[in-house]
Each structure stands twice: as C-alpha cells, then as structure tokens.
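Take a look at the structure set out below.
Only one protein chain is missing; all other protein chains are in place.
Every chain is named by a letter (A, B and C) in the order it is written, and numbering of its residues begins at 1.
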Amino acid sequence: MHGGDEQHETAMEPGFEFIRPRFEAPKFPMHQVWGYVASLVLTFGALWMTVNRIMNPSVLLGVVLAMAVAQAALQLGVFMHVRESRGPAWHLVPLGMAFAIGIGLVGMSVWIMMFKSGVS
Amino acid sequence: MSSHALDGKAKASHQELPPEFQDQEESIKITGFWLFIVTDVLIFASLFATYAVLVNRVAAGPTPAQVFQLNTALIETLILLTSSFTIGIAIWAMRQNRQRMVSWWLALTVLLGMAFVSIELVEFAGDVAVGWGWHTSAFLSSFFLLVAAHGTHVTMGIIWAVALLFQLRRRGLTTVTRRKLYTFSLYWHFLDIMWVFIFTVVYLGGRLI
Amino acid sequence: MPSFVPYLIHTLFPPWVRRPTEIGAEIMMVAGGAFIVYWLLKYKKLQWLWNEWLTTVDHKKIGIMYLVAAIIMLARGGLDALMLRTNLAMPTLHFINASEYNEVFTTHGTIMVFFMGMPLIFALFNVVVPLQIGSRDVAFPRLNAISFWLFAFAAALFNLSFVVGGSPNAGWTAYPPLTELAFNHTVGENYYFISLLMTGIGTTITGINFLVTILRMRAPGMTFMKMPLFTWATLNTSALILFAFPPFTIALLESLLDRVAGTSFFTLSHGGMPMMYVNLFWLFGHPEVYILVLPAFGVFSEVVATFSRKKLFGYPSMVLSMTAIMVLAYGTWVHHFFTMGAGPAVNVFFGLSTMLIAIPTGVKVFNWILTMWGGRLTFTTPMLYFLAMIPTFVIGGATGVMLGAVPADYQFHNSYFVIAHFHQVLIGGTVFGLLAGVYYWWPKMFGYKLNDRQGKWAFWLFAGGFWPTFIPQYWLGLEGMTRRMYTYPFGLGWHTLNVISTIGGFIMGAGFLVLASNVLYSRRHQERDETGDAWGNGRTLEWSIPSPAPEYNFAVIPVVDERDWWWAEKERRQSGERPALPRPEDIRPIAIPKNTPVPILLGAAFFLGAFGLVFTWWYIALAGLAGVFGLLIYSWFQYDHYRILSAGEVRESEELLGRLGA
Partner (left out) sequence: MRTWAKRIPLALLLMAVLAGCGQHAVMLNPAGPVGRTELNLMVLASVAMAIVILFVLVLATVAVVRFRDKKGNRAPYTPQVEGHKVLEVLWFIIPALILTVIAVPTVKDTFALAKVPAKNPLVVDVTSLDWKWLFEYPGQKVATVNHLVIPAGQPVLFKITSDAPMNTFWIPQLGGMEYAMPGRVLPLWLESYKPGVYWGHSGQFSGREFEKMFFSVRAVTPAAFSSWAAHLRKTAPPMTVADYHRLLQFTTVGHLSYSKYPAFTFPSVTHGFTLKGGMYLLMHNNPAHD
C-alpha cells in the first residue's frame, strides 16, 4: 500500500455534481435478475423485428441500434455499477466521450468514404 | 499544513463504500481499468468503422447474407448474456462476503465463456473449410478481424478468470482479490456490450442491408 | 543446416539494400555498442546501471531516461534532416540516391514524431506532474516503467531497420498501396508498423496512467481550477492519447495483416480500400499533432509566468481554450486529404472545423502576451524559447489556417508550403516548448542549472537557423515544389531558396551541437542549487521541495489552498508567517514501489517477438509472445510491490536536507 497519509480524497468539484458517486448493496440481487430479463427481451425483440422486417430496413437498422445502445446502458448501470467510485466518479466523463467519439468515428468514416465527389 | 486533518473524516466515510473501493490504491486501479475500457471502446469503434466501410466490398467472395448464420449468433448471444448475469451475481456475492459462492459463479462464467469461444471457433472453421477465409475479400477481412478481436478478448478473459480462481483459493477475499474480481467483471460486461453491438450491426444488420 | 547461414545473411542483409550509408551505420552501431560494454565493464558500472536505472520504477528516473532517449533520437532525426537538406541543396544532386532519400525522409518524420517528440513529452510528464500535484508517484509506477521499455525497445527496433533488412520508405504516413507487399518487397514497412504498434501500446498506457494520476492523486485542496497549467496540459494530452491511439493501432494492425497474413483491408485486389487507411491514420494523425503541442503550451504557461514574475493572465480562459482544442482536435482530420474527393459537403464541414481551432489557440497566445504585460521580464534561456515561439508558432498557425481554406489547399497540398507550415508549428511550438521545459526543469531533475550563456548560444543558432531553413520553403511551395522529391531539375527556379534552406538547416545543427556540449559542460561546471527553487521565482509545488527531489517527493503532502501555492507560501514567509515545512510528528512511514526487472524483460520479450514478426519468423514471434504472457502472469501473481521507508528514515533524510519544521 502507499503511505498511510494518502488516505485523502480530492474535494468535490463545484459544477460536477453529476459525477457524485452512488452506491447500493441489496440483500437479494434483484437488479441483476431484472437486468438479465431485460437484456433477453431486448435481444429477442430486435431479432423478432429484424426477421419479420416490421418496417423499412434503414429505419429498422436505426431502431435495433438504439436497442443495442439501451442494452449497453443496461449493462453499465445494472451490472457494472458505473456510478460507483471512491470520490467523484471521474471515469464517467471519458466514458461518455468514448461513446460519443466512437459513434462519430463510425458515422463520419462512412460519410467520408461514400465519396460524393462533387464535379458533375 | 498537512493532510491529516482530512484523514479521520475520510476514513469514516469510506466504511460505507463497497469493499473494492475501501482501499485508496485499489480504487485508483479501478479508475485505471475504466480508462482501459475507454481505449478498448475506441479500438472496437475503429473495427466497426472498417467493417461498415468494407461490408459491401465482397470482391469474388460471398456476400454477408451467405456467410452469417443467425441461429449460431443467437446462441452465442444468449450464452454471453447469461455469463454476464452470472458474473454479476458473483460480484453481488462478493459484496455479501460469500467466497465459495463467488468461486462457483465465477467458474460458471468461465464455462459459459469457453462454450462461446468453442462455438465461435467451430463457426470460423466451417467458413474457412468452404474457402471463406479472411484473405477472400475485404468484407471477410473486416468481419473476421472484428469478430476475432472480440473472441481474443474473451479468451484472454477466460485465462484471467482461471488465474483469479487460483488466487481466490489461495488468498480468499482480500482488498486485492476483490478489486481484481471487480475489474474482471467490468471487462466481462464490456465484452458483452461489444458483442451486443456485433450481433446488431453484423448479424442483424446483415439481414437489413 | 548449412543453407541456414546463407539464408540468414541474405534475409538480414539483402543485396538490394546494401549501401555505403548503411554499412557505415552498421559499423558505428557495432563499435558504439562495443564501446559502451567496454566502458561499463571497465568502471564496473553494470550493477549500478541495473539497480539504479534499468529496473527502476521511480517516475523521476524514468523521466530522465525518456529525456536521454529523446535527445539521442533528436540527433538521429536531425542528422537525417541534414542528409535530406544536403541532397536538396542543388538541383540534380546525388549525395544520396532515390532509395536512400526515401528511407531517410521516412525515418526523419517517424523518428521526430514518435521517437523524439513523444518521449520528450513523457520525460516532462514524468518529471514534473507528480511533483506539481503533490503526489508520491504516478498511479501505476510499474506500468510506467513498462511504457518506457516498450518505447525504448520499439525505438531500438525501428533504428535496427537501417542496419538489417532495410528501412521503411513510404513516408511517416505510410499510405497503401505503396506499403503493400506488391510495391514494397523489403521488410522495411514491417519494421514501421510493428515498432509503432509497440510504442503505441506503451503510449496508450502512459495516457491512462497520467489521466488517473491527475484525476485521483492530487494533493488535498488542489481542485481542478487550482491545478498548474502544465498539469492541465498533461490531462488534456492524456485524454487525446486515449482517444486517438486506438484508431492508429487498428490502422497499423490492418496494414500489417495485409502484409504478413494475406488479408485485404487496403489491398485493392480483393476489394480493399486504401482510402480507409488514410481515414484511420488521420483520425489519429491530426490529434497527434496536438498531442505534441499541448504539453509545449503547458510549458510556455509556466515559463512565462515565472519569468514575468506575475500571475498567468486569464487562467480560466486558458483552461477552457485548452480543453476546447482537445475536443475540436477530433473533428478536423479530413483537412489532410481534402483532395481525396470526399465531396464539397465533407470538405466544407472539415474546413470550417479546422478554422475553428484557431480561436482557442489564439486565446492562449494573447493571454501569454498579456501575462508579460505589467510583469518584470528576465531573459533566461527558457524565456527566450518562449519569446521565439510567438512569431514562429503564430506564423505557422496562420499558414495552417490558410491550408484549412479548402480551395487554397487544393494548391498547397503536399507542396513545400505544407512542409514549412508544419515545421514552423512543430519546431516553433513543440520543440521550442519542450526545450524551454528541459532548461526550466533541468535543476529539478539534476540539482543544477544548464549554463545560461551556452544555452543562449545554442538558442540563437537553433532559433536563428530556423528562419532561413523554413521561411523559403513557403515560397518553394508557391513555386510548385512538391514534397518527398529526392532531387529536382534545373529551370524551375527552385535552386536559390533550396540553398538558403540547406544552410539554415546546418545552422540549426550547429545549435544542436552547442546544446549537447552545454549538457556535458554543465554536468561538471555548474554550481549546485541548494534552495530547491532554482530560478528564485518558482510558483508551483515542485519548487517547494529540494532539487533533485528525494525518492518519496514529499515527506508530508501539503494542503494546497491556492493556485500558485509556492508563490503564496513565499509571500507568507516574507510577511513573517511560520514556513509550512513538514513537522517531525507529522511524518509517517512511506511505501515506496520496489524496483523490478519485469518491465525491461517484458520490453525485451516484446522486442524478440516483434523482430520475429518483422521477418515473419513465426516461431521467434511466438517465443516472444510466450515470454510476454509468462512475465505478465508472473507479475500478476506477485503481491509484494512495496518497501516501507520508516518514519525515522524520512525524518533523517529531511533533516539532512534542512527541511524539518518546528
């Protein structure tokens, strides 16, 4: 361990209340059970919608992607305890950026690689 | 002019923290692991970008519809979702201080992981057997790299979890093994998230484009 | 077996890459290596080297090792530059031939960016950041050492390419199809991809390490808005690294697989798309140039406040603008390939985002200047570098904005105008900044200043030589001279300016030599600094402790209640308050991370595997991989990472340094 006198926390930054950590410690893993059920529902839902093509494919693609994002949020919230931390939950900021940049990266790359060269 | 004034207060409040956060140094490692996940998110984003750009470039090879078997993918997904649940229970048990229970759920997770990797390998072997390797077309290169990157991650996770089982037996639930368990669970759930995206973009998407 | 030896010789030294320069380099490497071994044995330094340096996990020593490596690489990259300039001095000159030229500009760019710039940044991060935030070390000392050794062995691997097998020769950007096997038979590009993958892993780890250090290990009371600006720069740079290196890793990996595993991500024959590489590369490449320049911005902010003896002007807007640069840096990458036909909508979007970045950068420039306003300026060497930065970087940045005007870039692209632009920002921003930082923190690292008179000589030669080297290149660009030409014909009017540029390059080289001799001279002749605050005007935490800092940095972690804590503390002392020195009763035992051979061994195993991969000798590659895994698992089961420095020992050491308070 580090020296004994390092048991300090840096203070909460004003304006950053959203990263204040939150905890839970239930006696029965109810959250986990519900999370599992919800993830199954989302997976089968997306599958069912795709197999039956319930709407225009490109819209549907957006819908199933949104459902994947919902599952990611579910895993992060229920299973990964993403808001827990000792001191401010700083990792939330880079994590949020990572998802934003990641989605931007994919979307922009596709956009650029379409090569809509103008000259006509 | 020293930090000791803060010590007492800080210590008191840390009693309420979950065990893996109670030690300052170990909790810092958890933050570090979160940031590792951040870089991995972008690794996968880059792989997804490659896939999305190259998916139509099938050259003389098969098209996505020919390659993907939705059934296998569905089974893989179910296995991985279940393993995500089991490791979640393991962490819950850890917080209840029930070591034997932790070990059992962790072992179950390992088994599910192995099942996942085996199915994936069989699927790959089947593709390669009919001549659809990653040299066949740009589409297959990007598909195999994306899925294999995930599979390699899972394999690493399995090795890690087995090593964890040994450490648990030897040392029990200490601040260190708790933190290692917790970071492992983060890793595993993260792989689950990535798989959900692979399932959606590759397998479901393959049906939609 | 007998055919094995000729095979080995043929593969390692293929006849088509045997050239005088390379044979010379081989002889020099062997002789240099032999000399070092001889010297170590003669003075029985091997043990010392191993214990004190090679196995250390102390951030200050790792920083110094980065610094040494960076300066050696600056010499190597600079030597390359002088070879380029010599060949370009006159039309149709053949000092080196086309193949050699292509290898030289590739290694020049790659080394300068990855093996000179990056380690120099990390040198300052390591030396300065833990001291500035009042911490005992970085968050993960062992990972820190692993990062260093991955970098060091990657640099060794990259330099090895000049000696065995052939150098990479497709530019620091390594676009396919030129890097495909079909167009590039030697193993040179393998060296490029593999060594950059290796150093990239180390760099990513460093980014995580410093981000966590700054987020989690600041002294009590040091909120974000009390953090020194160099620490802010480190924070933002680390964030850039975190998000920028993954796409690069993938781009490198995919190119490598195309070469060694038969995939076709970028090879056309099976539907691959070379443009996707370009896209992924610049997704990284553009943030990378800000990775290189933000730390320099941090240094300038510290230097200008110190030598103006004044608070930094506009601290909040400095922080805001730096963070804005960090975020905007992800949205401009297409400006490196406006001419790739992605269409006017894409080009306009990225042209505008490119221009946007000028605004926060400008805020920084103006705030620096206003920091001087109302101060008392002393012109030490670091301050001179700061002052030289202003015209250099601002002109370079302004020409960058011109490049961002899309139709203008259709003309400027890949011309010497671009070469001039980026040397002006890379040297005027990054190199000047990092040199200023090295001079500024040298006493913190070694306990004595570098000689200021010689420092100024070096400065005038280096910064003075800069202008004749690179300003003419703008005009060469306007005259239509494209980059990466090993020579050029008479009659296009490019001769005069090229001569001037070459002469300037040699003046810069002379400046570097003076700098090197300054280092050697100062080691012997400079007097020691006893105060810890060598410049007398230090403002931040690192100047409050002795130089060099003891291995535990702070006997007692101070509570930081102000932005320029040390400056305020000095004022308090002057007004008669009791100095905030560690009191004996506050000193507690301190845990110090133990030395470990794992990082260097890990680097070596990586090196072995990477070398095998370069030549696609799979068994060697697998052996290296096994070594890496073995070491990781071994160290994962190791628990005992710390040794305890007892309170008594710390007290004693502080007393010797004359630092105990009552």
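Note that in this section a contact is a pair of C-beta atoms (placed from the backbone, for glycine too) under 8 Å apart; a residue touches a chain by one contact, two chains touch by 3 or more.
Predicted model only: the values in this text are computed from it and were never measured.
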item	value
Touch with the omitted chain, as defined above, among C:Leu41, C:Ala182, C:Ala261 or C:Ala626	C:Ala182
Touch with the omitted chain, as defined above, among C:Ile27, C:Leu49 or C:Leu352	C:Leu352
Touching the absent chain when the full complex is considered, from C:Asn126, C:Asn209, C:Thr237 or C:Thr399	C:Thr399
Residue among C:Ala170, C:Leu461 or C:Ile545 that touches the chain left out of view	C:Ala170
Contact residue for the chain not shown (choose from C:Tyr315, C:Phe512 or C:Trp535)	C:Tyr315
Positions on chain C contacted by the hidden chain, ascending	98-99, 102, 170-171, 175-178, 182-183, 268-269, 271, 273-275, 308-311, 313-317, 337, 339-341, 343-344, 347-348, 351-352, 355-356, 358-359, 362-363, 365-367, 369-370, 372-379, 384, 387-388, 390-391, 394-395, 398-399, 401-402, 405-411, 413-415, 464, 467-468, 471-472, 475, 477-480, 482-489, 492-494, 496-497, 500
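Note that only the chains that are shown with their structure count from here on.
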item	value
Arrangement of touching chains [line / ring / star / complete / other]	complete
A-B or A-C, whichever has more C-beta pairs in contact	A-B
Distance between chain centroids, defined by C-alpha means - chain A, chain C (Å)	33
Set of chain C residues in contact with two or more other chains	211, 215-216, 220, 242-243, 247, 273, 276, 279-280, 283, 556-557, 586
Junction residues of chain A, two or more chains touched	1-2, 5-6, 8-9, 87, 90, 94, 97-98, 101, 105, 109, 113
Chain C residues within the chain B interface of the complex	139-140, 204, 207-209, 211-212, 215-217, 219-220, 242-243, 245-247, 249-251, 253-254, 257, 261-265, 269-273, 276, 279-280, 283, 556-559, 580, 582-583, 586, 633, 636-637, 639
Touch list for chain A against partner chain B, complex	1-2, 5-9, 23, 25, 27, 29, 32-33, 35-36, 39-40, 43, 46-47, 50-51, 57-58, 60-61, 64-65, 67-68, 71-72, 75-76, 78-81, 84-87, 90-91, 94-95, 97-99, 101-103, 105-106, 109-110, 113
Residue numbers on chain B that touch chain C, as the complex places them	1-6, 27-29, 31-32, 35-36, 38-40, 42-43, 45-47, 49-50, 53-54, 57-61, 134-139, 141-142, 144-145, 163, 167, 176
